[in-house]
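Okay, handing you the structure first.
Shown here: the complex without one of its protein chains, the others still in place.
Chain nomenclature is as follows: A, B and C, assigned in order of appearance, with residue numbering initiated at 1 for each chain independently.
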Amino acid sequence: MSPKPVLHTIPPDIVAAKDYAVYARERLTDMAWEYLDSGAADEVTLRRNIEAFQSISLKGRMLEDVGGGHTRLSLFGHVYEHPVFLAPVAYQKLFHAEGELACALGASVTQTLMVLSTLSTTPLEDVARAHGTPLWFQLYLQRDRAVSLELIRRAEREGYRALVVTVDAPLAGIRNREQRAGFRLPDGVSPVNLPPFTPHAPVGAGQSLVFDSLMPSAPTWADIEWVLAEARLPVVLKGILAPEDADRACRMGVAGIGVSNHGGRVLDTLPAAIEVLPEISEVVNGRAAIFLDGGVRRGSDVFKALALGATAVMIGRPYIQALATAGPLGVAHLIRTLREELEIVMAVSGTPTLARISRAHLRL
Amino acid sequence: MSPKPVLHTIPPDIVAAKDYAVYARERLTDMAWEYLDSGAADEVTLRRNIEAFQSISLKGRMLEDVGGGHTRLSLFGHVYEHPVFLAPVAYQKLFHAEGELACALGASVTQTLMVLSTLSTTPLEDVARAHGTPLWFQLYLQRDRAVSLELIRRAEREGYRALVVTVDAPLAGIRNREQRAGFRLPDGVSPVNLPPFTPHAPVGAGQSLVFDSLMPSAPTWADIEWVLAEARLPVVLKGILAPEDADRACRMGVAGIGVSNHGGRVLDTLPAAIEVLPEISEVVNGRAAIFLDGGVRRGSDVFKALALGATAVMIGRPYIQALATAGPLGVAHLIRTLREELEIVMAVSGTPTLARISRAHLRL
Amino acid sequence: MSPKPVLHTIPPDIVAAKDYAVYARERLTDMAWEYLDSGAADEVTLRRNIEAFQSISLKGRMLEDVGGGHTRLSLFGHVYEHPVFLAPVAYQKLFHAEGELACALGASVTQTLMVLSTLSTTPLEDVARAHGTPLWFQLYLQRDRAVSLELIRRAEREGYRALVVTVDAPLAGIRNREQRAGFRLPDGVSPVNLPPFTPHAPVGAGQSLVFDSLMPSAPTWADIEWVLAEARLPVVLKGILAPEDADRACRMGVAGIGVSNHGGRVLDTLPAAIEVLPEISEVVNGRAAIFLDGGVRRGSDVFKALALGATAVMIGRPYIQALATAGPLGVAHLIRTLREELEIVMAVSGTPTLARISRAHLRL
Partner (left out) sequence: MSPKPVLHTIPPDIVAAKDYAVYARERLTDMAWEYLDSGAADEVTLRRNIEAFQSISLKGRMLEDVGGGHTRLSLFGHVYEHPVFLAPVAYQKLFHAEGELACALGASVTQTLMVLSTLSTTPLEDVARAHGTPLWFQLYLQRDRAVSLELIRRAEREGYRALVVTVDAPLAGIRNREQRAGFRLPDGVSPVNLPPFTPHAPVGAGQSLVFDSLMPSAPTWADIEWVLAEARLPVVLKGILAPEDADRACRMGVAGIGVSNHGGRVLDTLPAAIEVLPEISEVVNGRAAIFLDGGVRRGSDVFKALALGATAVMIGRPYIQALATAGPLGVAHLIRTLREELEIVMAVSGTPTLARISRAHLRL
């Protein structure tokens, strides 16, 4: 069954983020779908990201005057209209012919922050110059520090406002569904921001691919020190789940912590991001901004994350599904939907601004 | 498939409240069904209202003498035969040609209190004069206090015995199923007690529908003060879930608190009403009557609510399903069924009167 | 589909108690099946009786010497070969042409105690004189004490060894599946031990069937006092779930307590019998024997009940299913199966006798 064409209007039965999944499935190849949708191993963490949000109860506060409220926040010297950011997602031309540019257009219409992936299929300069979208740059540290440094300098030059260093994927997760689909990048889809790929040294007899080839070139805390010394932008570490790691990152001076299990894509049976957020939030204690991704599908999920200490959230799969369904229009509609849901939760919780949202608004 | 006709006898396979759902589904348009049946967002709260009751255990007390027991209660100066009240439900002509009048007839046969909605499709005067049904009036506060006051005065004039002010729906909940069904009121079904609808002011660029248009005209605690000052009837606030709100309402002098999440229709992932009842009951501590709605489907649910502090319960969807199935006869049969179930629970729990029902009769 | 004939051999795919359910379903009318199989209301308690056993963990003790062990117990002056008794079940001719006599034959072959119901479809004298089965008599107290006393005297005369007074069914439970099947006793099936049925006085206008007609003639603690004074046999009260009731019964001098929710047939959302057993056992503290029924389907369930304080267990639906499938042979095979399962659990738990089974053999 060949994929259906991208839509140019939003059909009336798309009324929530999850409705995009059905439409996207029909518009993607099996390989692209499995790459997007699958999680590591038995997908325990993938499911738990969703279920953990549903098991947290709102409290509901009635009759408060919230007229004139808003969802704005100020962060690293910039103001953002709302706290729903687009997480870095690689290879967006897998999902839409215009890839990252289509996404950036949808984001700019809704004044939404987009985090561009190192593995973008569009040059980072082109994205920066296209639509005036607020942008951060996601950095996968490269084996060669000169290559990493050049990426940092390009992002700084093009007006990206922060660096998001992903630390939880030193190697690819074992996503069984993606493996069964025989995933490989199709022709014309490649990480154009990077120099040509140099294969790892072959593994000798009795050697371990993981320990003797991949991990020796994986980033370590020493590399984070180096980034912090070199970068002129605020640095966010994305992929932190242990409070000990959050504390160490704060002591090193990061500007933000990204609480994330990489969408359940790297290591199965990690806890849901929202489950560990309270303990991370407690240890960070205001020293850094906190971002959460993993399982955000409703405005109420955004509210809950903020109530438990997040500064803002990031969404991943939902916006790619919206992109695959209806391009920039889909992305914009999705974000508007989530934002309206968030505003309603705020209204019925008696919280006219993000700053007023606290644990007291949950029934814990 | 066009809807089936309303029944004039109760078929022998309708033996419990939930049996009406199947029959009602066949007798309603898709739009009317989804309007009635759906809940907000992922319907977590909708399901939880039901499941929370099932997870509470009765204790069972045998061999007590309960002969001559009864289910009567006295409330705001009136005696009611049993504690199963009809919650306010809007637009009843969506479900039966005679709408609220059919309902009131079924209620009067069983001497059941009915709470008429502000959004009744029958003038409140007609309902009051038709069948001698015990009535309370549910009030949605209107943007214009004069309109609200006129509603209050009309209700007082017609012998309604209490005012139920709904406070948990300052805006419509996002019910995705109802949205997908493209719900709109059909011709001939309208809120006849209200003056013609005046649209909200249009929202300017960069403004929020929620914060800048809807919520500024939503009721606040100040409006409740005003109602309490103006109304000559006992006032019940319906839609309270937070103990802090219950306490504030008591201090303002309300006669009753309605513990409710609006049937899971406004905000998803709120707790079940029965889950928060114990803490509300503790803070109210006798200062006001307590009503509970949400998930009551069995006489044992009524018993559990009373054991945890409720004075009486309200049912919503079940009686509308009964109305759609068999009109007044359906409503009367449903109520008789619930009441008999309640009496059996009371008998096997050793509690001949409602006043004897306590937490000691549950296995907590 | 007309019922299949009763089997004369046990098919090789019947290897556990639950396997009989499938065969029995094919051999019973819808009415008989629903009467047997259904539980009250939503059948929460019916399911919970089963699930509660599965959620209790054995501990496993290896390498103990249990050679020469056995399952015998001594009770009210008699020795029984094993602790799996047949609970009283009414109207057994609904399930097999020979009714209680077929059952008694299967029980006698396996030296199993059978408790004959007041609502037996075979005269209690015929059962007593047929097969030498060890028998107790179950008593439903009748409105007229003279009728009750006559039943007691007949049982005493015929060598029944104990009286089991059922106290948890002062009125019939509302079993919705049974109601939907339109259950009524077929011709030729009737409670032959009782005088012809006298209907209750009709209920007047405004009166309650439950409180004004049924419950005034239901047994109370005063009736139990009377039975204890009159009966020459040990008296067991069956249907106790509250520790307070167990304590009162012990103080009155009963010989045994039957912890039971009547197979989930009377009141839904009561706890599983095995859930309340520990607290009953604690309050009884050796003053009376304790019997448990409800959900026993495996030898491991018997073991768990004994570990938590039961003296013996009773089974209900399983033996009726076996009776319907293969008559006396089915009953005998079922009991042998359960007993072998019990012996294996005892062997792998290091407990050669029932007296050695304790809470220490569970992982609580």
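Keep in mind that, in the parts below, a contact is a pair of C-beta atoms (placed from the backbone, for glycine too) under 8 Å apart; a residue touches a chain by one contact, two chains touch by 3 or more.
Because the structure is a prediction, the values reported are computed rather than measured.
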For the chain not depicted, the shown chains it touches: A, C
Full-complex contact with the absent chain, from C:H96, C:R161, C:R248 or C:R298: C:R298
Absent-chain contact - pick from A:D37, A:E98 or A:D168: A:D168
From A:L270, A:A288, A:L306 or A:M346, residue that would touch the chain that is not displayed: A:L270
Residue in contact with the excluded chain [from A:D19, A:E64 or A:D245]: A:D245
Chain not shown, touching residues in chain A: 41-42, 44, 167-168, 170-171, 173-174, 176, 179-180, 182, 208-212, 214-216, 218-224, 239-242, 244-245, 261, 266-271, 276
Chain C residues touching the omitted chain (full complex): 12-13, 15-16, 19, 53-54, 56-71, 298, 300, 340-341, 343-348, 352, 363
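Note that only the chains that are shown with their structure count from here on.
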Overall pattern in which the protein chains touch one another (line/ring/star/complete/other): line
Centre-of-Cα separation between chain B and chain A, whole angstrom: 42
Separation of chain A from chain C, taking each centre as the mean of its C-alpha atoms, in whole Å: 60
